[in-house]
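Dropping the structure in here first, questions after.
Of the protein chains in this complex, one is absent; all others appear in place.
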């Protein structure tokens, strides 16, 4: 309901093309669907370029299945549900065709829009144990229509594994760096490239890692410029933002 | 020293165009200047598109002035020093011509490259008290060659001040949101746009703000997608990353 | 045992209507019942307008059942037990008739007083995952004799879902806002209304949510005036205080 | 701009009483005044019953004076500025007549509306050192048109000082309890009354008080029902919410 | 091995009553028994008046049983093991006669010394959920030869339950106060008595209780004098120290 | 106002020895003096054996002087004010004779009661930097009528300094251990003695000492039994409790 | 690829002993093996004197088995995997001969190099519950070719158990001290010896131990010089560093 559509609406009211009450309804009736326990934001694809993503944690299976069904009705865009258990996947798959499940990333994907692959996002991870979060980021970006490269297990304890592949770092438009423990990889990568770096701290570690706090603080204090940070284990958020950035480069928007 | 230049170097050694020792020197002699207390990274502009930025906190005035002088020698790029006191500015200005000082943002700027203004970054701040950090972000981005718009004092306690200007939000390529206290502005802006949002928590607040921790945690947990976060009061870091992103859109890189 | 009843007692002693020892007993014999492991505060209904509520966590099933039975003896007020498992409910229901169980809110309710429905409390929740805590608040308030409206899944990521229903916000006497993650909804609601807002942070979230700490700190630092906060996941506490406030409006006390 | 006024506007457009463009302007032109560094929310008094309150921390004296002047132009409501130094007060008083300053509470008050004193809020403080915060709460409530009683230095180390005055506790419509250190006073008061209690933790204390964290956590975990909490040292916030609650009782709203 | 016994030893060496090597052995051979995984401190009863107490958490059942057996050999003092599961109790009871198990307090007790009951320690608890920790304190003190009184479920939400029993508070030589949530009971009791109060915070609570941190900080910041604090849930430590204090009063040591 | 005096009062009312209103007054008129900003608890000496101690932090000099004057009127007990600056001392000394000031301990003492020196408390400190807190404890105990021994700078980095003086440890009735940094001294002392140990963490240290948090946590987790803990830098609290304990031993109470 | 081998390579290229492309490959082809989910750092043994150690937490069993197999191919060095469950051990043992499992330390060891036992590291632990971490340290050091002595259950609550064995402390080249709770043992040992001490805080404890935080902070603040600290429960890290230090003493490197 931007300025132009508001103007159009007022003109149509003035011209009696629609009644005042109908205009009022339109102004009040914003495009979401109320299920009681959830208000599905059908407007989000228009507003943000991608439909609402379902965060499954804390929702009942029944709630999730209902929301997915509503989103999938006549959808021409891919649908994504995060932090989904296998049990939730099975319940969804029993009601909707062609549902995919990514086990380590705990993602449910329903592909409805075959978007042109765009650009090139690089997902770098520090250790093998960080892969589930890295995959959450990578698949999220792919589902949103981006080409994604992966460079895994390149932690700074053996930094030559990273340095011999700086060409891969330099080739990407956006880089997501996923690391637990002390998260030092972010600063090293950030110092080598001239593209935005999105850092994802993971909860990999123990003791004074405090569930990822150590990596989070380290990344927020990175001495390398051009780095920003998302929540601990939030591969989804990194993939989402990387997609928004990659689109800018795609179109020269 | 990328693959191509390495290949060229090897070919020149093979063809006796340069001696083995000279080649060895080139391979060892990476482009930084060692002042003892600092190693100036002259290579950074090539590698990252902007020269090394001087973080003044914890450095002596003498050290800062020396580093600035070295960076300014024959520079064709703007030079930036952050967290600089007025005293430091005076010491620099006594040795180098045409130095500017931005008081609330505590920035020293030396304009040496008149870059074409590019693109359009929007800096939104929640309250008047957040302006110093917002200005640090805005001026950093401007110094790096970007066009910057400002939208200040739009906190969610009077959300109509923001909502009536959503056209400004939608017009930007990248948005920096600066907010202290509970940082709620980030989530509201993040939910309205389809562009990347960089969140800057500030230390504005008291008590359970814990020096900006409340805003930082809130922003990291934003329910809006497309948001990433930099350190508390790190206006510089947000401006820097926004510049990198804006350039992608500029050139369709 | 307020000033008036104390005066009455003294006068009756003076007039020999009751003996010194009986007076002494009255003064000593405050109205609670000692079960050894618990001292049931039968006086609370007189003092605070609602009988003691049983916090089940950490109590054995046997202890809970005994306390409920004592409270239910001849009660003419509703009885409430919080944080109750289904097993506890079954044990209570085996001994007392007409016990209700609210699954997601983990509440046991025994309706003994059919109070007139009073006033109007609005419970707003940010996401579907916050509903259990919101329901704990809503049912608590209902059991205490209030009319309760609900407005669920109105998080700020899709703020139009909230803004198109500001009439509902404005119609309530007290508003309870339940939100996890960054808790931004509280500040938005607080800025739109002129009624007291009680904020309930929830533990919905992960990583740097730190079990609800992020939402708690955000709410304590809300830039909107008129907001106060209860403990993380304390739907009961919010419902209880909202009921006290709502009663003020009811009677013009 | 509520539903009724929106309907009126549409009818007037329909009837050609105002043009489409003028209607558009009205819809866009929300009532705030843009000073660049601040957007004064003149609408707030209509929306929330009291004009915008100026939080002085982090603002320059010049900014504060300008905002106060704008708010004071033709005001018929009291004006309040919090966390104001004496220097700021002097600068304001040099430009505006009849400005009052409350030293320990650090409040600037400009009385423009002589509101009828309403109701009765009780402010209880634990120790003498807590008085500045208690006064911030009390004066805020008075400025907003409430009658306020005070009961100071009634900490639980000498609980008879409180217990002998329970009649004062029972007489109030809302109670604000201000306490530092361990904040136990809140739970004692909360257990004695049937009215809402707003708890204000203060930073009074040392060592493991951690700047008021101990009192804050204690109050959030109060075993007494009917208690909610505001930020550390936030006397203003407590006074503001108490005023909203007291008004409900006043009018039987 | 105090000064007197050292002097005796030297004199005996001088007088050839024992050889230098035997003297050396005595000086080296301090009274503990080395089991490899544990060094049983048989000297502790002499040094501290009670034998080593076994902390079972983190030890294997086999280790615990072996240590208990060694301590029980010819013991004429009671033996205590804390944080013991029922499984550990069963394993101990299978090897040693007359072992008792206290379920809620998770204590194993082997009574070998029938000490005269001494003095009078009062254990006060705030809520029914705090009883397991209170019992750990009470039984520890009893096993160490003290008379113990209990006053349970006297939380400040219904403070008359405590105030009507101040005679019990005043009669004790030492008072242990066990409370979770906000721990306010400690300050109230501390303000009423002239005897030392040992405060035990418990992990009873949720959300911003942070596992007992809220109660711990509150107790450390108590405004009442005469209070000291032990670790969260450390009923054993409180019972132990109370016993040491009670003995002082017993003997007028 | 205990049971006996209450019974007496009732009998006197019954016998018309005092009127109902006078009785009412007696019941209401508890023994404190209300100065508005403070309620002086004259009853405390009766209730707790020592008059109210003035915590100076956060109070104005005027308030402190007034309270001291009230307490000193006809006092026959020593008077103590803690956390007092030299300026406060001067203001007090200008109005009251024979005031002493202890600089490093920041204590004001007015000696009015020459109590018999009792018993023997030992104050042990780890380092020279801990002496101010140790002196606060020692002087507090002395002012309350105890004999105090000192053993300073006996940190575990040179543990022979402590071990060669175990006779001093064993001779005391109560031991106060004052230590900053890692606070290890407490556990060593606690393992050597059979008397209660009161641990005082200090804020001596830097970095990860976090203002005394490291020592506080260490002391709470001491592996030695018989240890309890007071707030960081709370020498007063330790001296106070030690005095209560020492009195038990004095009289064989 | 150090300076010497680089010079050799360049000379061979110059002399046409290898082609430019082959030289380029050598420069690019650093010695790791890419398995996709992991990049095995075969170079690490050359660089750091011991092959890559596998951190099993967060890796799938399949991933671990594959990595172990790759490392074991033709290995002439021992292989170590930490934080391994028994299930992982069984899966490894099913594919590779002569695999050992250390249950309490959760280590998998494959002995392939029979290194001469070197030097002498002493592992001291405070309590029996700390043994698993102590064993992780001890076995790690043994597997890396060191002689290791153990001194267990020597906590400061019975400090004579330690003091009578100072000869063992003085005999070692490096000392690892493993302690939970308050970690005081580190400072005592550190004050007795003139060799480096590596402190390992453990998560043994409860309540305000906060998962080992108390011991960690205590050790970082040790008043004894010569102490450094590794992560909570990081026996492996301590054993590894102790081995590096011990080698220095071995060879007089």
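Labels for the chains are A, B, C, D, E, F and G, by order of writing; each one numbers its residues from 1.
Just so it is clear, a residue touches a chain if its C-beta (ideal position, glycine included) is under 8 Å from a C-beta of that chain, and two chains touch if they have at least 3 such contacts.
As the structure is a prediction and not an experimental result, all values here were calculated from the model.
Student: With respect to the chain omitted from the figure, which of B:125, B:165 or B:203 is a touching residue?
Tutor: In the complete complex, the chain left out is touched by residue B:203.
Student: Looking beyond the chains shown, say which of G:9, G:53, G:122 or G:208 touches the absent one.
Tutor: Final answer for the missing-chain contact: G:53.
Student: With respect to the chain omitted from the figure, which of A:51, A:190 or A:239 is a touching residue?
Tutor: A:190
Student: Which listed residue, F:23, F:127 or F:145, touches the chain dropped from view?
Tutor: The one listed residue touching the chain not shown is F:127.
Student: Name, in rising order, the residues on chain G that touch the hidden chain in the full complex.
Tutor: 2-3, 47-50, 53, 166-167, 170, 173-174, 191-196, 198, 216, 220-221, 225-232, 236-238, 240-241, 244-245, 248-253
Student: Contacts of chain B with the missing chain: which residues?
Tutor: Within chain B, the residues touching the omitted chain are 28-30, 32, 36-39, 41, 43-44, 52, 55, 57-59, 63, 67, 83, 201, 203, 211-213, 216, 231-234.
Student: Residue-wise, where is chain A in contact with the chain that is not depicted?
Tutor: 126-127, 155-159, 163, 181-184, 186-188, 190-192, 205, 207-210, 213-215, 217-225
The criterion applied here is as follows: only the chains that are shown with their structure count from here on.
Student: Measuring from the mean C-alpha position of chain A to the mean C-alpha position of chain F, what distance in angstrom results?
Tutor: Result: the chain centres lie 59 Å from each other.
Student: Per the centroid of Cα atoms for each chain, what is the distance between chain B and chain F, given in Å?
Tutor: Here the centre of chain F sits 54 Å away from the centre of chain B.
Student: Mark out which residues of chain D touch at least two other chains, giving numbers and ranges.
Tutor: Correct list: 3, 28, 127, 157-158, 163, 191-192, 207-209, 213, 216, 220-221, 225, 231-232.
Student: May I ask you to sort the chain touch graph into line, ring, star, complete or other?
Tutor: Graph shape, chains as nodes and touching pairs as edges: none of the named types, so other.
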